[in-house]
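A single structure is presented below for examination.
Just one protein chain is left out here, and the rest sit where they should.
So, chain A:
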């Protein structure tokens, strides 16, 4: 398997260079080579004119290359300064280090208390720890891998100011993302990868997001279309839903309330870990609640488990594909049975009609273009995007009256994501009510009729999605988690709370 072949690109000091591509296009492998985690089979790299071939990350760091990973590598039980020290070759004394952390965080507008435990920090603050850890090495090249996926729009603004300041000081920044609007606001140049090869370079400001998306995918994308109909009677009603999380580190839901009519799509935004999982569990029936808190077409179902709710027409597709939505070691056929047997009537006196289950699995594979050698394949052998298509398809093909999806297109390529969104809209057009929980705001704005945000287990009052701006959404999502203060001397952004 060749992850990258013949990739050529250059980045000059002070440039913010975007590396664009779908999942699996080879972005990660490429930056891992630059950071010394993977060794290239052929070709060469030059850093400031000198041949550069790092054998390990510490060598890359020594030469001035730093990287902020998508997934943080921090110890929750240690404080900020201790975490920073762990990533250094020769850490100075803790007191000196704390001083330097304070200085750097002041300079770049990233407030951070060196003595605070990482476990108590928000995702945005944790990212700042990673960034400051990099900045302390005074990098010449800073690599950022999907840095905004955990941030609210306000936090993104603040991050961008920091990055612009760095680039003005001459630091080259390699910015990996598939969020095209961000790249258009931030980056000077973009290199677009598809299947490991450079397919295009462009100046993002001169292109539209759609043009770049089509370069990324290699085909023309059609935005999801829908026939708007007046909403029907109430399909799902949630009132005063408060439940504690089954997970000790989870978020309890507090007094959630919303009403959803047939044919309506409710988009629920929020930064990960604000109760999204718990909301899905409470709606799907995996967490029970007082009977009248959840009503399905007027019928109280709070005490009913998942199968009783399925029988009444409510299906769900959880975020975690392997292990929750699907059993990793079971075949696609068995996974089709997993949540499909109630509505598809696969059981007779408890005995399974495997032939019918398999043809259902085949139907999902065909209808949702799941790339697999067959339905006998274990779920874990499928790529994330393909399994996601299978999981969503399994629920949609059950012809539900209410469907709850959490991160429906996470890790799915753009063409497949468009297909999934279209399928959800088609379902709504047929009269189903859709609850879409997602961190992808563009996605939510594209498909939602009404819009709400989860913040620390509380849901804002849903409002019409039409005319909603990203700033307003950001405020619904809980603002900038106190990041405003540090930037107050930079501009008026900080006035918001």
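We adopt the following convention: a residue touches a chain if its C-beta (ideal position, glycine included) is under 8 Å from a C-beta of that chain, and two chains touch if they have at least 3 such contacts; residues count from 1.
One rule holds in what follows: contacts and distances are computed from a predicted model.
Student: One chain of this complex is not shown here; going by its UniProt record, which of these names is it: "Carbon-monoxide dehydrogenase medium subunit", "Fe-S cluster assembly protein SufD", "Ion-translocating oxidoreductase complex subunit B" or "Nucleoside ABC transporter membrane protein"?
Tutor: Options "Carbon-monoxide dehydrogenase medium subunit", "Fe-S cluster assembly protein SufD", "Ion-translocating oxidoreductase complex subunit B" or "Nucleoside ABC transporter membrane protein" considered; the missing chain's recorded name is "Nucleoside ABC transporter membrane protein".
Student: Of A:20, A:190, A:325 or A:427, which residue touches the hidden chain?
Tutor: A:325
Student: Who touches the missing chain here, A:11, A:37, A:117 or A:338?
Tutor: A:338
Student: State which residues belonging to chain A touch the missing partner chain.
Tutor: Residues 284-286, 305-307, 310, 316, 318, 320, 323-330, 334, 337-339, 341-342, 347, 350-352, 354, 377-378, 380-381 of chain A touch the chain absent from view.
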